[in-house]
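To start, the structure itself, in structure tokens.
Just one protein chain is left out here, and the rest sit where they should.
Then we have subunit A:
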Amino acid sequence: MTQMNLLQAINNALITAMTEDEKVMVFGEDVGHFGGVFRATSNLQEKFGKARCFNTPLTEQGIIGFANGLASQGSVPVAEIQFGDYIFPAFDQIVNETAKFRYRSGGQFSCGTLTIRTPYGGGIAGGHYHSQSPEAFFAHVPGMKIVIPRNPYQAKGLLLASIRDDNPVLFMEPKKLYRASVSEVPDEDYELPLGKADIVQEGKDITLLAWGAQVDIIKKAADMALEDGVSCEIIDLRSILPWDRATVCESVMRTGRLLINHEAPLTGGFASEIAASVQEQCFLYLEAPIARVCGLDTPYPLAHEKEYMPDELKTYEAIKRTMNY
């Protein structure tokens, strides 16, 4: 075990994957000698050579197009998009190519070996072009998997599983936690399951559901609610697509209440899909409407970042409203 922050855990996972399989290649803007703007790919070029860890020209559609070609050839690309906010030039390559490659060829060709890493989310004074949480756009794309870790231990295990999974994975990293989140991380190789939620804390009155950096937020809100005698169950969804409906519904059937928290705007956010599915599965078990505590339906603001965020206070208030419904 070594104390690592989230960036070090990602770097460690990449080293593990590249050591184990020479077909793994890591590339993107500034990821080469410089090690990426956040340093997630530090020292990889020195360790594994310029052919396996390299800079690309500044073109997101090119990076993902190139990665799709590499994956279909049988290599194992780990492509970095420097900020989730800049993934949109690659939207066509991801939606129409990465995700449909296997289906359209009847399984003859696929981009299953591809992993796209990208930092996402707010809390770093990044304004609307360095703070967005675009997971819901990709949750609408059959063929993609979407994975989001909440801490360094989760990051290493989930990233290794994503790289080795035979499906394209969009691996979204909560950049607010890159250096802020520190935990014990095993030095050895390990994987955590994709498509499986993690019950972080058991409780009996209400289920709180989040992913990435927002898991810490709902934990804080749960501590506040506990002072009022409310016992919260906390679930980290971990995978947005496919998501673990079974674990969430099993929890809601016990607690009778559900609150979903995400940073992305409310309308059309992934909480909408979860709420629709849970009411369908758990209608007669629900004691109150499903609460959503999310970002506002505005571009991500800079000066009003604190006001925008679905923080622990907003979550706490929503817990009280749900309990008193």
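Keep in mind that, in the parts below, a residue touches a chain if its C-beta (ideal position, glycine included) is under 8 Å from a C-beta of that chain, and two chains touch if they have at least 3 such contacts; residues count from 1.
Note that in this section contacts and distances are computed from a predicted model.
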| item | value |
| --- | --- |
| Name per UniProt, for the chain absent here [options: "Redoxin family protein", "Molybdate ABC transporter substrate-binding protein", "Cytochrome c1" or "2-oxoisovalerate dehydrogenase subunit alpha"] | "2-oxoisovalerate dehydrogenase subunit alpha" |
| Touching the absent chain when the full complex is considered, from A:Ser105, A:Thr267 or A:Thr298 | A:Ser105 |
| Contact with the hidden chain (one of A:Asp166, A:Glu188 or A:Glu227) | A:Asp166 |
| From A:Val26, A:Leu44 or A:Ala67, residue that would touch the chain that is not displayed | A:Ala67 |
| Interface with the undisplayed chain - residues on subunit A | 23, 25, 51-52, 54, 56-57, 59, 61-62, 64-75, 77, 89, 92-93, 96-97, 100-110, 112, 142-143, 145, 166-167, 195, 242, 245-246 |
